[in-house]
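Structure below; questions to follow.
Our next item is subunit A:
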Amino acid sequence: MPDNWAFVLAAYGLAVVVLVMYWRFLVRREHELEDAGIVRQQLRQGSRDPAA
Partner candidate 1 sequence: MRRLLGFLTVLGLAAGLVMGFGVAPREATQGNVQRIMYLHVPSVWVAYLAFVVVLVASIVYLVRRSETADRLAHASAEVGVLFTGLTIATGSIWGKPTWGTWWTWDARLTSVSILFVMYLGYLLLRGMIEDRERGARFAAVLGIVTAFNIPLVHFSVLWWRTLHQPPSLMAPGPAPVPGIIKAALYVNFVAFTLLYGYFLTRRVRVLRLEAEAEA
Partner candidate 2 sequence: MLTFARRAFIVVWKDLLVERRSKETLNALFFFGLLLLFVFQFALGPDRERLGATLPGLLWLGFILTGLLGLARTFVAERENDCWEGLVLAPGDKSAIYVGKLAGNLLLMLVIETILLLLFAFFFNLDLAGVLPGLAVVIALGTVALAAVGTLFAAMTAQVRARELLFPVLLLPVEAPLLLATVKATEAVLLGETLGSVAHWLKLLAAADVVYVAVGVLTFDFVLEA
């Protein structure tokens, strides 16, 4: 029975690529939202302090 390592590599490679891509999407989105949250907080504090 031939071993077909190419297929094994393809399957594991695909899995790694997809899972890593999803992980990166999650991490990036979380950082975006956190930064946006910090900016919003600063704006709110800025608008509360008219002397700024």
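The candidates were selected such that all candidates are chains of the complex that A comes from, given by their letters.
Heads up, the rule we're going with is that contacts are C-beta pairs under 8 Å (C-beta built on N, C-alpha and C of every residue); 3 or more make two chains touch, one makes a residue touch a chain; residues count from 1.
All figures in this text were calculated on a predicted structure; none of them were measured in a lab.
Chemist: Touching subunit A in this complex is which of 1 or 2?
Modeler: 1
Chemist: Can you list the subunit A residues touching candidate 1 in their complex?
Modeler: 1-5, 7-8, 10-12, 14-15, 18-19, 22-23, 26-27, 29-30, 33-34, 36-37, 40
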